[in-house]
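Would you mind keeping the following structure in view while I ask a few things?
The complex appears here without one of its protein chains, the remainder shown in place.
Up next, chain A:
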Amino acid sequence: MAAAMPLALLVLLLLGRKGWCLAEPPRDSLREELVITPLPSGDVAATFQFRTRWDSELQREGDTDHYFLRYAVLPREVVCTENLTPWKKLLPCSSKAGLSVLLKADRLFHTSYHSQAVHIRPVCRNARCTSISWELRQTLSVVFDAFITGQGKKDWSLFRMFSRTLTEPCPLASESRVYVDITNYNQDNETLEVNPPPTTTYQDVILGTRKIYAIYDLFDTAMINNSRNLNIQLKWKRPPENEAPPVPFLHAQRYVSGYGLQKGELSTLLYNTHPYRAFPVLLLDTVPWYLRLYVHTLTITSKGKENKPSYIHYQPAQDRLQPHLLEMLIQLPANSVTKVSIQFERALLKWTEYTPDPNHGFYVSPSVLSALVPSVVAAKPVDWEESPLFNSLFPVSDGSNYFVRLYTEPLLVNLPTPDFSMPYNVICLTCTVVAVCYGSFYNLLTRTFHIEEPRTGGLAKRLANLIRRARGVPPL
């Protein structure tokens, strides 16, 4: 039974391939690429991208209604093989051929960073957008740690990283390439060399800086056929020094300040390290309802002065229904640190609402920063369809800016947690008994009882009493 499932999938894939062949060839093709970026610290980042497009009969109906837009985030998810396996199954060649043979779980999960994504979106097929295609893009980024995986050595090869080499392209793919970043960090001489030597190189402006990539095309028969496999090696000519890595223009940090279980403060530090350009950042925060935000304590300071956001959208939380939503457009001055802080009070949950591990704390999702970061080098406008896939990871808007979306770290906040144990139950019971007894006893002790005389006489008596009081005689 267990074996039947993959088999069925395989059959589906084979059938599907036939089906695709009947349609327009370029549409449903797979483009795959691997970008290897050696980092100055000696680590190596590898990013896989797979893109498939297929036609859809569904028609696009005007603009998306913003009323239906939803944003959801699950702050607590550690990526593991469970996430990788179904993700790999979405690939046409699975992990049988092409770049995806490198996706071996045992190596990928020995890395120091792992990020895996699935993007799906409609793409217009013509200028008037009367018909659409669907695009499925899968990305996987890992950073190999020179300390753990390389045993201290800083030279890399595909085999050392993935314990596999490339043998053949995925037959379904229209394009299958490996890009290696060979940009010189030193101006004087080359810092690293790749082996085998690349046939072509590619130049572009990525994240505001000029980069040079060596290209290895798997469909290039000369590349594979020489030795039946392709093992790209990367050697540092001058090993990078142990120096602090260069800081990006925009980065952020988030933390909870304060101590104790009553109050706290959410602080987000936004760094703009650009020497002379200020730029705006859109900050989106969703905070669970059990952190009761005090909106009046929202302070934004940069360089010791108050920074007034040009746009604020705040949607208050409703208990047990929806979280706080806070969205702000903040201008970050050049070369500055902006601190956004807001105080909160920790709510006491109902006892059934605590998670099974309440003393672990409760997660607060990361804030999302979206910004157009000015680049140092002006980029040419490019044709998105022709340029490599990784180009669109940080799309350039008008040549002088590139778009970045950053996620800060999730936070772990401790809420006041009852001691879920036997003494706790005993205390609860005792307190209940005491409260009930105390109430009634106190009531009995403080109340004075007296017999209420039936009211006799009406207006006449009251009048009489008035007169008697005026005379100084005790009333009736």
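As a working rule, contacts are C-beta pairs under 8 Å (C-beta built on N, C-alpha and C of every residue); 3 or more make two chains touch, one makes a residue touch a chain; residues count from 1.
As a convention for this text, contacts and distances are computed from a predicted model.
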item	value
UniProt protein name of the chain not shown, from "Vacuolar protein sorting-associated protein 26C", "Regulator of G protein signaling 11", "EXT1C protein" or "GPI-anchor transamidase component GPAA1"	"GPI-anchor transamidase component GPAA1"
Hidden partner chain, touching residue among A:Q203, A:N229, A:S257 or A:S387	A:S257
Of A:Y71, A:F147 or A:W351, the one touching the omitted chain in the full complex	A:F147
Residue touching the undisplayed chain, where the options are A:T81, A:T130 or A:N359	A:N359
Sole residue of A:F68, A:Y276 or A:F449 that reaches the chain not shown, by the stated touch rule	A:F449
Residues in chain A touching the chain absent from view	78-79, 109-114, 145, 147-148, 242-244, 253, 255-259, 265, 267, 357-361, 363, 409-414, 417, 419, 444-451
